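Removed from the display is one protein chain of the complex; every other protein chain stays in position.
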Amino acid sequence: MRFLLDVEQRAFAASLDAMLTAADTPSVVRDWSRGDHTSGRALWSRIAEAGVFSLAVEEKYGGMGLRPVELTVAFIELGRHAVPGPLVETVAAAVLLDGLDEACRAERLLPALASGASVATFTTGRYALDADMADVLLAVADPCTAVPGPPPAATLYVTPPPDHPEGPPTPADRPSRLPHTTADPPTRARHPAAPVPHPATSAPQPPAPAPHPPAPNSPPPGPNSHPPAPVPPPPASTPQPSPSAPQPPTPAPHPPALVPHPSASTPPTPTSASAPAPTPTSPSPTNPPHPSLDPARRLFPLPPGGDPLPTSPQVSEAAARALLLARLATAAQALGVGVALLDKTVAYVKQRTQFGVPIGSFQAVKHRLADAKIALEFARPLLFGTALTLSPGDVAAAKVAACEAAYRTARTALQLHGAIGYTAEYDLSLWLTKARALRTAWGGPRTCRALVLSGGGRRW
Amino acid sequence: MRFLLDVEQRAFAASLDAMLTAADTPSVVRDWSRGDHTSGRALWSRIAEAGVFSLAVEEKYGGMGLRPVELTVAFIELGRHAVPGPLVETVAAAVLLDGLDEACRAERLLPALASGASVATFTTGRYALDADMADVLLAVADPCTAVPGPPPAATLYVTPPPDHPEGPPTPADRPSRLPHTTADPPTRARHPAAPVPHPATSAPQPPAPAPHPPAPNSPPPGPNSHPPAPVPPPPASTPQPSPSAPQPPTPAPHPPALVPHPSASTPPTPTSASAPAPTPTSPSPTNPPHPSLDPARRLFPLPPGGDPLPTSPQVSEAAARALLLARLATAAQALGVGVALLDKTVAYVKQRTQFGVPIGSFQAVKHRLADAKIALEFARPLLFGTALTLSPGDVAAAKVAACEAAYRTARTALQLHGAIGYTAEYDLSLWLTKARALRTAWGGPRTCRALVLSGGGRRW
Amino acid sequence: MDLAFTQEEEAFRAEARAWLAAHVPGAALPSLETAEGFAAHRAWEAELAADRWSVVNWPVEYGGRGADLVRWLLFEEEYWSAGAPGRVGQNGISLLAPTLFDHGTEEQRARVLPSMATGEVVWAQAWSEPEAGSDLASLRSRARRTDGGWLLSGQKTWSSRAAFADRAFGLFRSEPDLPKPHQGLTYLMFDLRAPGVTVRPIGRLDGKPAFAELFLDEVFVPDEDVIGEPGQGWRIAMSTAGNERGLMLRSPGRFLAAAEALRTLWTDRGSPRHEEDRVADALIGARAYQLFTHAAASRFLEGDPLGAESSLNKVFWSELDLALHETALDLLGEEGEFADTPWSEGYVFSLAGPIYAGTNEIQRDIIAERLLGLPKGRR
Partner (left out) sequence: MDLAFTQEEEAFRAEARAWLAAHVPGAALPSLETAEGFAAHRAWEAELAADRWSVVNWPVEYGGRGADLVRWLLFEEEYWSAGAPGRVGQNGISLLAPTLFDHGTEEQRARVLPSMATGEVVWAQAWSEPEAGSDLASLRSRARRTDGGWLLSGQKTWSSRAAFADRAFGLFRSEPDLPKPHQGLTYLMFDLRAPGVTVRPIGRLDGKPAFAELFLDEVFVPDEDVIGEPGQGWRIAMSTAGNERGLMLRSPGRFLAAAEALRTLWTDRGSPRHEEDRVADALIGARAYQLFTHAAASRFLEGDPLGAESSLNKVFWSELDLALHETALDLLGEEGEFADTPWSEGYVFSLAGPIYAGTNEIQRDIIAERLLGLPKGRR
């Protein structure tokens, strides 16, 4: 047992921190919140260059194999810097695509995700994060909480069809491009079932330099460079969630779909559908996005149609695994958000004076910050323990602990900043609002606590 | 609307406070906890003389008619002084007996309860408080939470049979002794159904001097003066809760019973049962009592047998009303406990010094006490509002608010006293432990919150 | 002790209820914190005022009904229970008007109050400054004597409503060299469109301009817009803080309505038992707040001054409001994150509760020192 980050992992965190500090992420967040994704895509590329997405992609597709510990390290830093975009979703999409064991589709999409040339979004619920700027949209019914009835829990819809060679070209120099392996490729043995024990206890390869420069023939990322892409017409029989109507009391049927989205890196190859194309950079008018309390997040109802996959145990397993990784990455991101909030608030209360003294000398202020510190410091080992076991109960525990610690810290940060903290123009707001949003993303506290309890009596 | 105690009500509180302060209740509590009820019975008589029990007894039985506001005033003071004994239970028993509309039984028992000559205990659960010193034991299935199935929710067992003239003789000078009225006596109109609006908005009569001196032919109260009394043999078919076995996960069937207990004021008249009598001052060996976290409380499993009453809407209604009053009185007692804890702790932190200053000057100490003050001060109007409406939802709300405020104050009181507060010999412990016990007595927070919600949408 | 209302009071309540049922807009108005919503809410004030419902407790001569505190409480219960819009005139009605009644001149009342009642003039408060938050007495903005009035200079901030309002009121330092910080302050009213005033809206957490910074550069204010004696502003501002204004800051009807809405949401979501505690506690808290207010109103009507219990009140309602909205967002599940729902608008608003009108930390200090008699510490 050596439950500590090693030198390389710490160096990875430090290099990400330095890169993100230099990148002035608050201004990127503000661009992103205005719908201008230019600076965000540029940052995305640098994050990919640093190797972050490679940590979720198998080696044969140009990644470094799934490395949950390093992903946790990376997402803590991404959270600390409030980096916008479907970061968690891209990682989870990669895990899902790999798990489907359809080499054709994986080969088309995964190298571009690893390299940062493509951005994916993914949901097991009814709304997809930042679907307007993602190149790939995946949706699957939550394998854990979906209610019985159509669509079945593990049904998956896929568009475009897997045999359409329309994904971004893999870089020609990719050494790991392998021929299709349709039956049980060797790497499948590394995650035979969920939960999966961490396969590697040896030190990972150093994460930088990035093995995946952006694909040379990808168009430059930017909000106005999305060409129109086809969207199949909504079938009359598909129920669409109405954004303004009250939501039903029980979980609504998830319209699971794996659909491509108007995409910068996906050429407008026609599909079997022939609907009028929506304007490229805005969502379909029938599906206006919901703004989030976090201004850097917009949540898009799923478009109709999609490419269904037959239900299979393998699909279920892959979806479960993707969900686990999404939850772990969200928890790590939340911890980073909380750590940043604590750091900023500690700095603020040292310099803000009232009644002639720094407010940080008041005992009530100290104790609230001490409580935030305790909550964050006990969430941290849960995260890394989870990254090692990847058991659903552990992941759920880490999600609750990290998100509750981050939200508690956000409440403290707002209260101790007072009115200045309540303003959108003060950068603290970028973290405050994210702490709230991440709390419900990828399984709220209720869902996760139920999973902790359903784990059954076992020795930890 | 004049939502304030009037002068007489305030004078009643002050006179009770003065009497209880003079009575050195902590030493009474310590006697009681050792099983010596002598000083407690003496105090009981003085409380009765002050008119407290009369507030729950109809005028025709020697009381002053049900006065929930004055009862609330009284029980806050009883809680402030940590008075031991089945105070709540005696009040609730009186309400139940009155509601049964069986003048014979009521006439036999109620005057003695009002005068303090008799002490009753009562439960809607499986355990009766202080049954070893009570003269009358009543038990009925909780009309609100009892599970369906035998025994039915409103079944009531009564022993001795109502036609047995074995109750304590009513004082000869009782002017309100009325002939039996078996059908709908006029006073029934005052509580036709639960919930019942408060009938009187006029000022009550001044509560002292007590209208009910102890019955002249009652033996002097005391723990060793209880003559043997018969207890019917346990029927083989009656399930008895095993005190050491794990409790079943769902509410166990309540063995409802209304049984007499070895009694100072009830002569040992034989009944139809012929079981060997237990020792007078100790419970039946098959039913050892449970000590409570509050050393002044002991909880006795119900003895077997009892005198069943047929199920009837009237019995259900009377039981529901008794439960409401029990809950209200417990809430008031809890508020008094909390107020005393706050007062004692404020006094302590002003004089206890650490690091050269009174600990009451530390902001963390101040804020905990401020929070306790807030909780108590917002529970108080709920209590009196409840006393006026007597609606089940209001009563439940007051129970939750008062008991949670008291328990929160107890936690604060213990923490701010430190180790000295953790000792049984320091008098603070008498209030600390009572705050915890009252929280679960007569409907814990869960039960009461469910009742608040089940009230249905209505305008307050 | 009773909670009964007279026949006349019940008739008043019924009249209010009937009027509201006929007039409350069917759909929610746009957010008060937007230009469009502000205008819509101003129109609603006019509609209220047309039938004398905007300021029921004011004298008839200024547009009210001369309602007493009990009627005011009843009106507020009906108002919020009917789902009526938020009150854009709130700052003026609950903060400035009571001061004018106590300390203003007849001329000031006649000039200021009627247009406040109709929403024709909407008032912003201008208390805080960048360096004077919890430590409000440390104000630095200046009022310098000039012919026939005063020249205001300095910076105010967190001026709620100022992004769209017409006029503002606040304290300014008119005698800068006095030994104590709360001496030498003057209470003034000024025009937000006067020369020298720059209003910079500030977006709150959700970006909506709920308040503004005010930059004042030699802004002329005539003597007629000074309230009370110059230099006595602190005393004047504080003297009405403990009267019924404290009661009226957040009316019980508002929380009763919100708690009932939460119960409805909970029921609509299938009455999940795992949220039972928090929903019940919201209902209990709203009822407790209502009855606490009834008790305070009863004491006030008997002539007792209301004092430090306003600190109990402030902490209680602000924590209740926040807990209530957090519960609602949790009930909404993944949609709890959406910014475009009434619940999230309410949540963002509730986050400010523990901060404004004296932070809850300051209120707890006050409770401990004034109500419990604990020794002053350095905090």
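Observations
We just call them A, B and C in the order they show up, numbering each chain from 1.
We take it that a contact is a pair of C-beta atoms (placed from the backbone, for glycine too) under 8 Å apart; a residue touches a chain by one contact, two chains touch by 3 or more.
Computed from a prediction, not measured in an experiment: that's the story for all the values here.
Across the complete structure, the visible chains that the omitted chain touches are A, B, C.
Considering A:G360, A:P392, A:G421 or A:G443, the position touching the chain not shown turns out to be A:G360 (whole complex). Among the residues B:A117, B:L432 or B:V452, only B:L432 touches the chain that is left out of the figure.
Touch with the chain omitted from the figure is made, among A:L382, A:A413 or A:A437, by A:L382. Counting over the whole complex, chain A has residues 1-6, 9, 69, 198, 201, 342, 346, 349-350, 357-358, 360-363, 365-367, 369-371, 373-374, 377-382, 384-385, 388-389, 394, 397, 400-401, 445-446, 449-450, 452-453, 457, 459-460 touching the chain that is not drawn.
The missing chain lies against chain C, touching residues 272-274, 276-277, 377-378. Considering the complete assembly, chain B touches the hidden chain via residues 125-127, 243, 246-247, 249-250, 290-295, 297, 299, 354-355, 357, 361-365, 414-415, 418-419, 422-425, 429, 432-433, 436-437, 440-441, 444-446.
In this text, only the chains that are shown with their structure count from here on.
Among the chain pairings, B-C comes first (most C-beta pairs in contact). Averaged C-alpha coordinates put the centre of chain A at 57 Å from the centre of chain B.
Chain B and chain C have Cα centroids lying 44 Å from one another.
As a whole-number value, the distance joining the C-alpha centres of chain A and chain C reads 41 Å.
Touching of two or more other chains is recorded for residues 362-363, 367 of chain B. Looking at chain C, one finds that residues 361, 364, 379 touch two or more other chains.
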